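Following: one structure in structure tokens, then a few remarks.
With one protein chain removed, the remaining protein chains of the complex are shown where they sit.
Labels for the chains are A, B, C and D, by order of writing; each one numbers its residues from 1.
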Amino acid sequence: MADTAQTVTDERLKQEGFGARLMKRPELGAIAGVILVTTFFLITADSTMFTLSGIMNFMTPAAQLGILAIGAAMLMIGGEFDLSIGSMVAFAGLIFGACVVTLGLPLILAIPLTLAVAAGLGAVNGVIVLKTGLPSFIVTLAFLFILRGASLVGLKLASGGSTQLRGVRDAIEGDWLAPMFSGDAFGPIFAWLAQIGLIDTFKNGTPKVPGVPVEILWFIALALVATYVLLRTPQGNWIFASGGDRNAASNSGVPVRKVKISLFMVTALCGALVAIITVMDAGSTDARRGFMKEFEAIIAAVIGGCLLTGGYGSAIGAFFGAIIFGMVTIGLTYTDFDQDWFQIFLGGMLLIAVLFNNYIRKRVTGER
Amino acid sequence: MADTAQTVTDERLKQEGFGARLMKRPELGAIAGVILVTTFFLITADSTMFTLSGIMNFMTPAAQLGILAIGAAMLMIGGEFDLSIGSMVAFAGLIFGACVVTLGLPLILAIPLTLAVAAGLGAVNGVIVLKTGLPSFIVTLAFLFILRGASLVGLKLASGGSTQLRGVRDAIEGDWLAPMFSGDAFGPIFAWLAQIGLIDTFKNGTPKVPGVPVEILWFIALALVATYVLLRTPQGNWIFASGGDRNAASNSGVPVRKVKISLFMVTALCGALVAIITVMDAGSTDARRGFMKEFEAIIAAVIGGCLLTGGYGSAIGAFFGAIIFGMVTIGLTYTDFDQDWFQIFLGGMLLIAVLFNNYIRKRVTGER
Amino acid sequence: QDIIVVAHGQANDPFWSVVKNGVEKAAKDTGANVDFRSPETFDMVQMSQLIDAAVNQEPDGLVVSIPDADALSPSIRRAVEAGIPVISMNSGSDVSKDLGALLHVGQDEYTAGKAAGEKLASMGGTVGICVNQEVGNVALDLRCQGFSDGFGGSVEVIPTQNDPAEVEAKVKAALESNPDIDTVMGLGASLVGEPSVRAVAAVGRTGEVNVATFDLSASFLESVSKGEAAFAIDQQQFLQGYLPVSFLALNANYGLIPGGNVPSGPNLITQDKAAQVVELSAEGIR
Amino acid sequence: MTQQMTEDTTFHHGSPQDAAKPIIEMQNIEKHFGNIIALAGVSFDVKPGECHCLLGDNGAGKSTFIKTMSGVHKPTKGAITIDGQPMNFDSPRDAMEAGIATVFQDLAMIPLMSVTRNFFMGREPLKGSKPFRRMDIEMMNQTTVEEMRKMGINLRGPDQAVGTLSGGERQTVAIARAVYFGARVLILDEPTSALGVRQTSNVLATIDRVRKQGVGVVFISHNVRHALAVGDRFTVLNRGKTLGTAQRGQITPEELQDLMAGGQEMAQLEGSLGGTV
Partner (left out) sequence: MTQQMTEDTTFHHGSPQDAAKPIIEMQNIEKHFGNIIALAGVSFDVKPGECHCLLGDNGAGKSTFIKTMSGVHKPTKGAITIDGQPMNFDSPRDAMEAGIATVFQDLAMIPLMSVTRNFFMGREPLKGSKPFRRMDIEMMNQTTVEEMRKMGINLRGPDQAVGTLSGGERQTVAIARAVYFGARVLILDEPTSALGVRQTSNVLATIDRVRKQGVGVVFISHNVRHALAVGDRFTVLNRGKTLGTAQRGQITPEELQDLMAGGQEMAQLEGSLGGTV
């Protein structure tokens, strides 16, 4: 057979630096955005923003958004949308709250039940999309309304007339599973660090940062798992393929239906996880939880480099996208700008962060 | 040259009925949805819904949404999104209000000024999208925030601290251009019809329907113009081509950039038109005008058969999509359902309408 | 009889769901057939269309809130012209009479905010923040404006979205970056009040920073009774739903109508009263 | 000259295995798209070790036909049997599991994905033990480069996106993939259309090789010379119907070309192209 040595020194390739190769990965572009935003706040914001407690402070909402964003990113890579995740947060919160408060179930039952309901609803979304061939945008939009409405009706039933269901904190008091989903992790370590003076303390000696909020751990764990799945497993390959070209994937033997339905379920599960964490943290749930979160999750995924048309993106990108979004929303409060300008600022920062990310990537990869 | 008679009786074609051929058009599928929704309300709703005044009542919001939806549909066919139209309604409303109230300009100056500002902003959107190659989703999302924030800041400036600008009605009193953009058309005809008893009157003798709200006329006119442009002009062809495959279109000599920038401007102009009409009708404007309208417009366009991926759809489809959406939102108030169920109902109706539309089209065209 | 209520707040808003509960209670008590309707967001254009839709059905009575008199006046006038008895509630006390409404039940957002501001100033506050979860909603903006006028000191409005985690983070950020802040005013109890209390606790300044909020929620009231928060402003909005409907029912049956406006608030719930209100709040009555 | 072509060959035909049972048999397949009739009753079969050429004019229905064979389309009418058993493919994956590998005319590649990922799409090799089972990326990359080289393409790197490959490079990926996952039936829909001369000769040689291993090959081409070079049987479609099937040697290139043109007269080129285009 015709054969020439296929070595790295193909004369048709220019040398490229390590940095250039790094920047080609979609997720690493988003890091440029993070750096830009951080620099901006380092200059303009109060210095407390980047103390340990300040970082935990903006990372908490970023993590909650990020868990949704990772789900949304995987689904987007798979070529579909789920506009119902925000409502899913409210609905799963209701289910969870009702299980814990109204039915008095222990967490070991309540959590799997909530997750199962969410996964079931995700599967319904997926099956409708795939059976009918309708765009997922419109199907999940219907579920956005339906689940939001169902949360309201259900809450009124469960709480006897109010739109808020409370008493979750009392109900889970002492449950051994609770620390997995609420509060702060590594408390003892932080207490020790405070003792030896590495962390600031309040006057009474308790550390200013009692630990790492669990959602941040979940967020990081999820980003790692999702990245592993996307890059290292056949299922990840199938997700890219299904989103890249549905027909081509199916013709090549990828079980597109199964992949997409699973993705809808995963996204719904992410919504339910956020619901469980926030309900346990807040001790209550109400009908407006998760409002507009579906859009924020998609925004974060897109900032992180996911293509809306599917087939391209990364979980790590969504991770950084969520951090950018979280930093920008919370960060302005640390600055001296007039807060009326909040939305102008949010929009401007988003635009600049993405433009910068894009500019850097083009410079580095030399795309025309 | 090889040649066989190319007549309609190609043996490779099955006969198909006139109905089947009709149903292949994207817009006519949406009519099935309209019929379904109408039937539903004929059964469940108060009979006043389908009196003349009831119809005008749900057509007014449908028309306001529809004007946006037609813009959004054309842009979607051209392969882009504009998430900033809702905010554009607020911002253009502010500009218009400030022109009329704060600066005291006559409508003949205020309206062109407002439209020019909107078109300019649309062009900015378009230029950024095309220059950077970023997805329009993220760019116009930034403008969603920026314009919304600018409306807030601007309103506070124009009104001296409040987020509401009032007094438009007094300011335009007697302007000869006002009847083009506000109130009801054909008033004398309706008064006469009421006199001879063809239209119901209130107890005091004024007709229940004083005329056709001008937005409905604008809506119909716009739908006709947009349809003509899409189906009968080269520009329409270019819009479909740009949305269908940007590279292929550009390689075939379509001026894709110009087409897309013009579309962004058209969409922004639709937003400004709605702003002018609603501000004149309401006599005031506030910072939340047009909130979420961008999504409703996209929803209406998608119900009407536009593909989110671009290259397919119709203005008439968006027309009916907006009517479905308007009918469902207003229709519920004519029924006895509890308001708590509103969203469940809205979602359910949307889903059923689109499923039905889809089912009918598949039955008729025999797609697998 | 048929009575229609058109309000600018949504059924899933904690405040308005109490109004709606009042409406429903009145419906049950009077036997009237009542519908509660509202636009999906704070949308004056859509609200005027909802009033038009209500007028078309020629009910025996119409209850409306009037956050934007300019936008809603044509529709309300049309109702009055059509001979439908109209009662305004919650907002719009200043224009109610001019538009031809029979009377107004409620309390002005601005007045309530002002009363709260004065109270917080008297508790020693000098630097405050007003946390607004829906900037641009005129009804909410007025609360902040009233608060700022009554408070006297320096007030900054912190805009947030509908997310408790975000509210908590932002309040914390504000407190950390400006240690002079000694007053937090929230525009909703469950969405802003509760996370604000948590944020104050997280920076270790419980007791030093006065947290107050509009409207009630059971958890916030518990904080008030424990002394972690200053007070909640109760408009007794249950009355804003209940009274107009009963008045209109009575009016339709017997032609009765009270002679003047009914102020339903403001009513500051402080530590001493909080404990009793908790249960009622949990049931959606206060 | 044409005689030369059918006789003077280095391939070893000659055992058309008339007796052998067909692996897959399609009977009276019809396929309608809405009001368009793409196939109006086509029968076809493939035996082990033979190369059965499917020929015909543009739009005759060749691609549509092989798509029903590989599970992409469901036939509107007609029966498919494999080893004598009636079969009903629900998806291309089903057909693959029944041993049918296909190179589609549109190649079925994902432009945004790398060559390696496209190569193994749907059939990724694993390594590692259970909870950490993952794709064996190293092996995948090596195999891809190796298989492509066998076909005569030197890849710059296995992680180049397929969308940036040249037309022929892309087609070679699709062929190499189908051959690598070697099956009982190999369907090639115009596999050489975008290939260079070197790559073409490799593909033809490959067809010959797998046929000798007992695989049944379905080969679609518009090139009479390519078809005659490797084909054992020739079925010609025209406007959705079968015009007939011929054995190798029973038909001259000119006859075949006339059949392929659907019986319609050709432009004035006969001489210049030596009888066959």
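Methods note: a contact is a pair of C-beta atoms (placed from the backbone, for glycine too) under 8 Å apart; a residue touches a chain by one contact, two chains touch by 3 or more.
The shown structure was predicted, so the numbers you read here are calculated from the model rather than taken from an experiment.
Asker: Could you tell me which shown chains are touched by the chain that is not displayed?
Answerer: Looking at the complete complex, the unshown chain comes into contact with A, B, D.
Asker: Among B:Phe143, B:Trp238 or B:Phe342, exactly one should touch the missing chain; which is it?
Answerer: Residue touching the chain left out of view: B:Trp238.
Asker: Of D:Gln142, D:Ser166 or D:Gln250, which one is in contact with the hidden chain?
Answerer: Answering carefully, the residue with contact to the hidden chain is D:Ser166.
Asker: Considering the whole complex, not just the chains shown, which residues of chain A touch the missing one?
Answerer: So the residues of chain A touching the unseen chain are 1-2, 4, 11-16, 20, 365-368.
Asker: Residues on chain D that touch the omitted chain in the whole complex?
Answerer: 1, 4-5, 8-11, 33, 36, 56-60, 62-64, 105-106, 152-153, 156, 160, 164-169, 172, 190, 193-202, 204-205, 222-226, 229, 257, 260-262, 264, 266-269, 271-274, 276-277
Asker: Hey, which chain B residues sit against the chain that's not shown?
Answerer: 1-4, 6, 10, 12-13, 228, 232-234, 237-238, 240-241, 244-245, 247-255, 307, 311-312
Everything that follows uses one rule, which is that only the chains that are shown with their structure count from here on.
Asker: Counting only Cα atoms for the centres, state how far chain A is from chain C in Å.
Answerer: 33
Asker: For chain D, write out the residues touching at least two other chains, lowest number first.
Answerer: Within chain D, no residue contacts more than one other chain.
Asker: Which chain A residues sit where two or more other chains touch them?
Answerer: 148, 152, 156, 307, 340, 342-343 - these are the residues of chain A that touch more than one other chain.
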